[in-house]
Every structure is written in structure tokens, then in C-alpha cells.
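Following: one structure in C-alpha cells, then a few remarks.
A single protein chain has been omitted; all remaining protein chains appear in their positions.
The chains carry the letters A and B, assigned in the order they are written, with residues numbered from 1 in each.
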Amino acid sequence: MNTMNPTVTSETGAGVVEDKVAPVKEERPAEAELEEGVTVGTPYSDDPKFKLRNVEVFYGESRAIKNISLDIARNEVIAFIGPSGCGKSTFLRCLNRMNDSIDICKVKGSLQLDDNDIYDPSRDVVELRARVGMVFQKPNPFPKSIYDNVAYGPRIHGLANRKSDLDDIVENSLRKAGLWNEVKDRLDATATGMSGGQQQRLCIARTIAVSPEVVLMDEPCSALDPIATAKVEELIAELSESYTIVIVTHSMQQAARVSHRTAYFHLGHLVEVNETNKVFTSPEHNMTESYITGRFG
Amino acid sequence: MQTANLLPLVLVIAVVAYALAYTRSRSVAEPLGGIRNLKALPFYYAARAALWCAIPALILLGAWAAFEGKVIQNMVVSSLPAEVAPQSPGEASLIVSQISNVAEGKLDPTRVPEAVLGAADLLQNLRAESSNFKTTLVILIAVLGSAFAWTRVQPHINARENVERTLRWLFFACAAVAILTTVGIVLSVIFETVRFFGKVPITEFLFGTSWSPQTALRADQVGSDGAFGMIPLFTGTLLISAIALLVAVPVGLMSAIYLSEYASKRGRAIIKPLLEMLAGVPTVVYGFFAALTVAPFIAGVADMIGLNASVQSALAAGLVMGVMIIPFVSSLSDDVINAVPQNLRDGSLALGATQAETMKNVIFPAALPGIMGGIMLAASRAIGETMIVVMAAGLAANLTANPLDSVTTVTVQIVTLLTGDQEFDSAKTLAAFALGMMLFIVTLILNIIALHVVRKYREQYD
């Protein structure tokens, strides 16, 4: 995996999480090379869904996100990449305030969804999360039936008035997640009995059953085998037609395969944002280049 | 010599044996060129000597202490002339206590029959003889053991292996005490229960609806038979336990939920130990509280609203017992709720569920098996609880579901039947063991199921 080529669609994409080359670790550039608040490439957009300015995240005393500004465009797929601990997951979790449950976590700066501030105290987090759904690293189906898993969101939000409406939502969501044909005969079976890939697609179906506008994905394939990964990636491509998708990934090939734009994070800085093609063929920043060519990470 | 004095003596001999063997092992090693040439360190030769000295002596001492009293008693009773020889076990226990009281000078010798005086003399002699014999034998065995070990201090013998093997067996014996205890419990209750069923048919005991164990002292007394139907005790126990669980389960469960999902770190650090204090309060204190504060209060309130409440109501005992088991329910629920993986919480919250919705629809169902296990353990504790009901519930075996009435429980009856004057071998005394057996079986089944459920639940998320 030393010679990173973005056009290579290796099936081992899911497995590269721990794929590091130890001896070249010393080449990891010092933080001094990074200039705070400076991002090379094209971080801004004309039609932003999210408008994020000067975002900083603190865990107690330590600063996990350092002055990041970024636009996420409507119906685009943007991938966040970077070495472990670079803050990409933390940043992602700011977008639907999943960091709220961590007491010591504080978010500063301006984060807007459709020109409304996400962290406005009067802003309702339940409504926000109904609009901005999230899929997690490890598939986390509830220990209920497949049907109840998908129906859970619509039920709590009161999105269906009749049983038949709910049935429609469940079927549609499962169809969109490409799971309908596999599970239509066993909707009452418990979800924990499914394979890992099916579970993750069920979680995606569960998320889109609420009809969100944005889907956040936090390394959705890291716990899956290559075949399941391929299916989920296919699904992401289909979903990108109607949803804004933000995906955090450890696999550069995955970023290359599914995303329109790619953002490279390093030690809490947003180093570079560019068209995915550009990032993997001619990165502007030398650190992005070091990372994608596998000199550290 | 008294066992209490003999015990330190054996230990002293063991220490001497240790010291002697230690010195000898060094002197044996000297001509060979130091302790390097011994198979084991001097410490092990010495420890082996101490073990050889102490273990056989202590086993003998324990066996003697356990059986001495019984053997001597039988010898004394069988020595009694035919005209005073006891006809029934009840009489026997009376005569034995008379004899031993005379022997110990607690009873005036002029006020007992001649034969008892003779027996008392015999008892004193036998006790003295037994004591002397025991002392000699124990010291002899201790010294012989030490001497043998002393001769075995030889460079080619690996004393460490001996010592370690012995220790291992000792450790095993300690672990086996758990089995012995269970066996002891089963044997304790089973023999007397079988004898009880010889006097009272098992069907009457299990299905009879009347409980009044007062057997008559004279045969011509009215109602001399006594009734031994355990149904009223069983329903009384269930009534009080049910009230207790009605208090403890909602309060304990909601406390656990609040503490694990809502409370701040500091609030948790303060409230949790306070809740656990409720479990540390001795049951006799709860009994005191129930009998002297809660029961009169309930009777007063019931009187005020025109109801008739007994001074010893099931409600008072049940409420206080409920308070006692709150911490059992809350700490077990807290454990199982915390065992539900965080990612299920995140999954639900990310869909826009509120915390309460997440709790009710996702976490609670996931934790339910574990919580059920915890409730079963709490129920088993409520059924077996004794002091609260002894002090606050009554003795009247009413077959009722009215919580303001007085009911009695299995544990209350065991205590009542076995304290105070006992008649050996009477159906009354034996009934207590039969009740004990029932209690043991019911709580055992509850515990086994509950522990199994909780373990399975843990494995699911590990």
C-alpha cells in the first residue's frame, strides 16, 4: 500500500485502517508547517447546505478542532480523510450535535444549516437530527425486529398516521438501501441476526426512513468485509442523488470512489479541500501529498 | 485442658518445630557447602515441620470438639438406671440439662433424684477424663509430627514440593467449604422435614389452608392436634413481598435510569453511596422502624379515613421492606443499563429521539432480561427477609389479600417455632425445618434462574 494511487480500486479498501508503514513515521510533518485557519483548495461553495466558519472544538482544555472554515454543498458527497486523531470524526459529530452528550466538549464558531445556526440555544436538537441523520462506524441495529428498526424513527417523530403509511415508509427505505429483496420475507426477524453488511445497510435504511436532508457517515465500512463494503459504496452513490452526504473514511480508495470533494484534516487543521480527483492526482499541499502517498498516516 | 487453651499450645509447638527444623537444615547444609546444596530453602524444611505438627493435631482437636459433647451425653444417658431412663427424646433433653446443671453447680443437688446425682458425677468424671485424654493425644501427635518432619530434613528431599502440595490441598479444602455448607444446609433441613412428614401428611402441609401449630401439652386439651397447612404463610409471604416489590421496582429502576442517563457526574457521586447506605442498614433497624413508626402511622391514617387497619399490617412490613431492597434493584439495574452499548444510544439519538424515547424504546427493552434477573434476586431477598416481618408483621396466619390485615410469613413462623421453649421431636419444632426447606427450595430456584439470566445477558454484550 506504499504507492498510493487514487485510481486503484483495490478491494482491500476496508482493510487499510491499520495499514501503516512503520519506518517512515518520522517523516510526519511538525505542526509548525500548518498555518491556522488557512485551507488550500476550494473550501467554499456557491450553494452551501452547511456554512461553517471559524469552527473550534474543545475537549476540556485541549483544542481538537482549530479554526476550520468550510462549505458543504447541496447534494454533494464530501469525504473527510486524515490520520487517526486528526479531528475528522469530531468535526462530523458537530454537524448534528452528537457531541452534546459529552459534558466537556465545547464548540465555538458559526455553524449554519440552510442559513440557520446549528448551535443556537433556541435551536431544537431533535429537529436538527431529524434533518441531519447519522450512520456509525459499527453497525448498531436495535435489538428489535427489522421492521421495528426502520419504523422507529418515523414512529417517534409521528411521520406516519396510518399503519399502511408506515409500511410504505419501511418498504421504501429498505428498497433505497438495497435491502428489501433480502429481508422482505423476514421483516419480523430480529435485526441482530443479520450479517454485518446487512446490519449497516439496515442502519442506513433506518436513517433515511426519517427523510433527512443530510446523511453523516462515520467510517461506515470500517467494520465490514470487502464485498459488503462494495455494496454500501454503491448505495452511497445512489443516495447522493437526493441527499447531501458527508463521509468520514480511513480508506483513501473509498474516498476516491464515492466522493465529489475530499477534505484533508491534520491535527485539528483542515489542510486542503479540493475536487476528489485533484486531491488524489495533484494535491496542492505537500502534506496532503505525503499522506496520500503513504508516507505517514 | 480447654480447647481454647490447647489451640495456642499446638501453635507454640508448631513454632518450635519450625525453629528446630530451620536450624537443622542449616547445620545439614553446612558441611555440604551452604544452603545452595539443599534441594529446597531452609524455610521450606521449617514450614514443612510446622505443617506436619499443626495439621494432624488441629484435625484431631476439631473432631474431638465436635463430637465430645454428644458422645459423653450418650454414655451418661445410657448409664441411667431403668426407672429414670427417659422414655422419649423430650424427656431425655430435660434430664440431660438437669444432669449438666447439677454437674456445673447451677442446680441445688438436694433437689434432684439420686440417679441424677450419680449421673452428674459420672458426667463430671467423663468430662475430666476426656479432657485429659484429648490433651495428651493432641500434644503427642503434634510432637510426633514435628519429630518425623525433623528426621526428614535431608538435603536430597525437596521440601518445597511437599509444602506446596500441602498448601494446594489446604486451599482446595477451603474452596470446598462452599460445597460442604450447601450439603450441610440440605442435610440440616431434610432429616427433620422427613420426620415431620411422618407426623403430618405432606399434602396437608402443602395444601392445607389453616396454620395453628400450637400442639397441646396434655392430650385431653381442646384442639390438641394443631394444623399445619402452609398456604396462609405462603400467601402472607407473597403479599408482603409483592408490596415490597411494588415499592422497590419502580423507585429503584427510575433511580437507576436517572442516575445513569441524566444525573451529572457530581450528583451521581453523591447520590449513589447514599442509596447504597439503604442496603447497609441492618434489617433489625428496618424492623424497628416498621414496627414502631410506620405501622402505627398507617393504622392512624387508615383509622382517619374510616378503614380498619391492624396494628401489625402487611402494608407496613411491605413498605419498609420495599425501601430496604431499593438499592438492590437500583444497583443491579444500573449495572445492566450501563452494559447496553453506547452505540445503541447514539443510534437512537442520531435519529432525533429524545433521551426519554431512547430510554423507553431502545435501552430499556435491550436491558430488560438483565433487569428481570435483578428483580428476581430482589424477590428472593424479600421472601427470605426475616427481621422486618418478625418485628412488624404479626403471628396471625390469616388467609387474606387485604394489605391492612395482619399476616404472617414463613420466616416469622420459623423464628417463632424455634425460639422460646422447644420440645424436641414435636411436630411444632419439626415444622420449622419443613418451612425452612420450602424457603430454601424457592429462593434457590429464583436465584439459579436469576443468575443464569443475568449471566446470559452479560455475555450478549461482552
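Just so it is clear, a residue touches a chain if its C-beta (ideal position, glycine included) is under 8 Å from a C-beta of that chain, and two chains touch if they have at least 3 such contacts.
By definition in this document, contacts and distances are computed from a predicted model.
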Q) Which listed name, "Dihydroorotate dehydrogenase", "RNA polymerase sigma factor, sigma-70 family", "Phosphate transport system permease protein PstA" or "Chaperone modulatory protein CbpM", is the one UniProt assigns to the chain that has been left out? A) "Phosphate transport system permease protein PstA"
**Q.** Which of B:V15, B:V77, B:A242 or B:V415 contacts the chain that the document leaves out
**A.** B:V415
Q) Of B:F197, B:Y258 or B:Y461, which one is in contact with the hidden chain? A) B:Y258
**Q.** Residue among A:E36, A:D168 or A:D188 touching the omitted chain
**A.** A:D168
(Q) Can you tell me which of B:G226, B:G352, B:G370 or B:G394 touches the chain that was removed from the display? (A) B:G352
Q.
Even though one chain is hidden, which residues of chain A still touch it in the full complex?
A. 124, 126-127, 130-131, 154, 156-159, 168-169, 172-173, 210-213, 242
**Q.** Residues of chain B (touch criterion as defined above) contacting the omitted chain
**A.** 4, 65-70, 73, 160, 163-164, 167-168, 170-172, 174-179, 181-182, 184-185, 187-189, 191-192, 250-255, 257-259, 261-262, 271, 274-275, 277-278, 280-289, 291-293, 323, 326-327, 330, 352, 354-357, 359-360, 377, 380-381, 383-387, 390-391, 411, 414-415, 418-419, 432-433, 436, 439-440, 443-444, 447-448, 451
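Methods note: only the chains that are shown with their structure count from here on.
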Q | Touch list for chain A against partner chain B, complex | A | 96, 98, 101, 103, 126-130, 133-134, 136, 138, 140-144, 152-153, 156-157, 203, 206-207, 210
Q: Please give the residue numbers of chain B that touch chain A in the complex, ascending.
A: 264-265, 341, 343-354, 357, 361-362, 365-366
